[in-house]
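One protein chain omitted, others in place.
Let's turn to chain A:
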Amino acid sequence: RIYPLMRVTLTTSDGASVTVSRQLTKHSGFIEKAITDMAVDDNAVPLSAVAVDVDDATLKLVIEWLTEHRDDALPYPEKTDEERRADDIPAWDQAFVQKWDTKEDQQQTLYAVITAADKLDIKGLLDMTCKTLANKINGKTVEEMREILQLECDFTEEELAEIRKENAWCEN
């Protein structure tokens, strides 16, 4: 069912609220389930409020993505085992993610959107952001991976040497 006239107010984890159309929230399994659990009569109740586990800044990005993808077909296609492509991200989505690259906390923004997509159960956004992160890692050197992922090496030199020795079996 589609409810074009019904709107939902989402309250964020940092106290903000935003009202959006059900045309957008229908892509979120979490919000749809929350509304269903409230047993709202769509004709009698023009507005429902749902508290989401996402901060205001991240929710704005999620809503921007949902607005662009409001007409995407539902249900989202089930993924098969064979699906491992990460190079099929639509141009709009690529540009959407690239905008974050100018931010100082770009990696945190990506993690926050991935987490939000997971918590709100927005399969298309989760799929796209996971592919984006996989693409960032793909083909990079160990040092580049540490830099992109903002991780410190916590191995001893001996441990690193042992792993390199094991890996060397596959790199002949």
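The working rule: a residue touches a chain if its C-beta (ideal position, glycine included) is under 8 Å from a C-beta of that chain, and two chains touch if they have at least 3 such contacts; residues count from 1.
Please note the rule applied: contacts and distances are computed from a predicted model.
> Looking at UniProt, which of "Translation initiation factor eIF2B subunit alpha", "Aminoacyl tRNA synthase complex-interacting multifunctional protein 2", "F-box domain-containing protein" or "Trafficking protein particle complex subunit 6B" names the chain we cannot see?
According to UniProt, the chain not displayed is called "F-box domain-containing protein".
> Could you tell me which of A:Thr67, A:Gln94 or A:Gln108 touches the chain that is not displayed?
A:Gln108
> Considering the whole complex rather than only what is displayed, give the residues of chain A touching the chain that is not shown.
Touching the chain left out of view, chain A contributes residues 9, 11, 13-14, 30, 34-35, 37-38, 40, 45, 47-55, 57-58, 81-86, 108, 111-112, 114-116, 118-119, 126-127, 130-131, 133-134, 137-142, 145-146, 149-155, 160, 163-164, 166-167, 169-172.
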